[in-house]
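A single protein chain has been omitted from the complex, and every remaining protein chain is retained in its original position.
Should a chain be cited, it is by its letter among A and B, assigned in written order, with residues numbered from 1 in that chain.
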Amino acid sequence: MRVDEEALDQETSIAEVREAVKRFAAPEGGVVTALNGVSLKVREREFVTLLGPSGCGKTTLLRAISGFEELDAGEVRIAGEPMGGVPPHLRPVNTVFQNYALFPHLSVGDNVGYGLDVAGVARTERNTRVGETLERLDLGGYERRRPDQLSGGQRQRVALARAIINQPKLLLLDEPLSALDRNLRKAMQLELKALQHDLGICFVFVTHDQEEALTMSDRVAVLNGGRIEHVAAPETHYYRPATRFVAEFIGDGALFPGRIEGSAEEPMLVTADGLRFAVAPGMAVGEAATLLLRPEQLGAPPESPDGSLGVVEARLEQSVFLGASHQFVCRMANGAIITAAPTGGGAEKLSGVAYGETVRLAYRRDQTHLIPEAGDGT
Amino acid sequence: MARRGDTRRLAFLLAPASVFLGTCFIGPLAVMMLYSFLEPGLYGGVEWNFYHWNYGRILGWADGEWEEFDAVYVQIFLRSARLALTNVAITLIICYPAALWVSGLPARWRTLVVFLITLPFFVSLVVRLFAWVLILRPSGFLNSSLLGLGLISEPIDIIFTETAVLIGMAYILLPFMFLPIYASVEKLDRSLLEASADLGASPLQTFFRVTLRLTLPGIAAGAVLVFIPSLGNFIVPDILGGAKVLMIGNLVEQQFLSARNWPFGAALSVMIMIVMFAAIVLYLRAIGRQEEVSP
Partner (left out) sequence: MKRSWVRRLLGLHGMLFLIFVYAPIVMVVVLSFNANPINMMIWSGFTVDWYWSILGYPTQLNEQTLYVESTDQLLAAVKNSLIVAVSTTTISTVLGTMTALALYRYRFRAQRFYQGLLYMPMVMPDIVLGIALLVFFVGVGVSLGVISIIIGHCTFLISYVFVVVSARLAGMDDTLEQASADLGANEWVTFRRITLPLILPGVIGGALLAFIISMDDLVITYFIAGVDSTTLPVFIYGMLRRGVKPEINAIATLMLTLSFIIATLGLYLRRRS
């Protein structure tokens, strides 16, 4: 488990989870460990995403922060205050639920004003604030409508309005966009990002969609099997993934586990079945590592490649035209699939190649990224 | 959507039950209503003239003598209504928390517990009321235990009081309140409760603002299903109330089997039916309004 902790002061962290452990009884018997020692610090005003496949613990972590799950070990602090034993209705956090959870028996206005009503805010002030919040989310005038009269996107915004009107210290969003269709989803991603920026509230967002995570976040925490793999900015995860899991989960690419051989200045990564890749210096000879090659790093080599390029041979299997890119799916000698998606004019050279023919693919040696583990997390 | 052969098929399927219910259900009710307007004969039986004084008697005026107003029947009606409403309240208080408890049990237990709750109600009325006689009578279980424990020095008089009748009616009608409420509680979307807590409502506030409001349809259904049989009940007041607690049901039974005044008995029955229809209409109206509120 690796945590990116540089320069996070206690003062600016709005929420903190320390060594959280949560176990559930599995329906068939036995115990499932949803959180296995998770630690995370979240700063004010930042947009953090919890990303991972289903079952990785991201929703459990979110619910531990909001108070709907009590931890078996570890603690949650919000604005420095420990939250052990504090029930959800007393925590300064609000949640946007995956199914929106709009009260069917209340109007939109009453839904949005619910938190204020419960807190005892007077009706006139409540109405004003409800009106403002609805306006802000483009739902001006919708006070009297009922949830079942709204579209999916509108309901989503009512859920948002209902949460932010209470000015929580932290807003938790549990896969709020997963029920929307693709175009609406993309539009909402941008809207949410803008909203978060305007409001200045810290958002903790849960999703399994890595594109979504990369689009919206300041930092992304990648979770797997109840542990945090790595917390970092989206670019870091994409260009310099810290673990094999992150490299596989985020973006496309080919991974080659092996050992460093050769010299310190011009190292080679050699796989168990003998493939050799020129890589950038930085790791000691003899160490185990995994090489990541993303499609956009690979293209057709120039006539006489120099030492700054690494070159590999593969057999072209398929060429896929995706509009914005042209992908060439190739198979290497050991059977591994490697995909090239060259930018610029590189695509033309490769598009003339027939299926089954051998091609040579080149990449810039100094742009290779090595993950310091090989195989299964050694 | 129906094709020509369909109408014949439909008629075939529907006819037997329709004919049967038409003659043996609607028919009897119609005849009963007819009787309620007939004059009772001197020695039982009826005279075939239009006689609206059966209803008059119920309302308080006997046989055309305007001066003598006797509200006895109105009082009996009111007492029956009062006991029926009290019964609704009692069963509601007993069943609502029970329904909440069952819905919070792990899934495997729930069906079993619901089955266990409804099982005793497949046992005949007589047997269950008999058990309560054994419990409530002066030499019965309750008094024996209390005397034995030294908590009282003389047997308490419970049987043949309204309390006994209420206990009996509540016991008999429990599942009619429990099942609709339970169905309603089951359907409750748990994430709504979480949302309410998330927005700052304490558990008590969440209960009143969300849970109770959304389970009202179940409560309304239960109330109607308990009120109507309670109103027209005669077995419970008979066995547990003796002659001392007279409800409409007892009155009707007397008119038919002892007093042999069938028209009057029929008129009383028609009044019960009117109250029943009123309750159902009120219920449907209330549900209709709820439909606009919740999906």
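Convention: a contact is a pair of C-beta atoms (placed from the backbone, for glycine too) under 8 Å apart; a residue touches a chain by one contact, two chains touch by 3 or more.
The shown structure was predicted, so the numbers you read here are calculated from the model rather than taken from an experiment.
A.B. asks: Of B:78, B:126, B:152 or B:212, which sits in contact with the chain we cannot see?
C.D. replies: Answering carefully, the residue with contact to the hidden chain is B:126.
A.B. asks: Among A:52, A:67, A:251 or A:310, which one is in touch with the chain left out?
C.D. replies: A:67
A.B. asks: If the hidden chain were put back, which residues of subunit B would touch it?
C.D. replies: Its contact residues with the unshown chain are 1-2, 6, 9-10, 13-14, 16-17, 20-21, 24-29, 31-32, 35, 94-95, 97-98, 100-102, 104, 111, 113, 115-117, 119-120, 122-128, 130-135, 137, 139-141, 144, 171, 174, 203, 224-225, 228-229, 231-235, 239, 249, 252-253, 256, 262, 265-266, 269, 272-273, 276, 280.
Going forward, only the chains that are shown with their structure count from here on.
A.B. asks: Centroid from C-alpha atoms only, then distance subunit A to subunit B, rounded to Å. What do you get?
C.D. replies: Subunit A and subunit B have C-alpha centres separated by 59 Å.
A.B. asks: So in the complex, which bits of subunit B are touching subunit A?
C.D. replies: 189, 191-192, 194-203, 205-206, 209-210, 213-214, 293-295
A.B. asks: In their shared complex, at which residues does subunit A touch subunit B?
C.D. replies: Residues in contact with subunit B: 66-68, 87-90, 93-95, 97, 99, 101-105, 114-115, 118-119, 146, 148, 162-163, 166.
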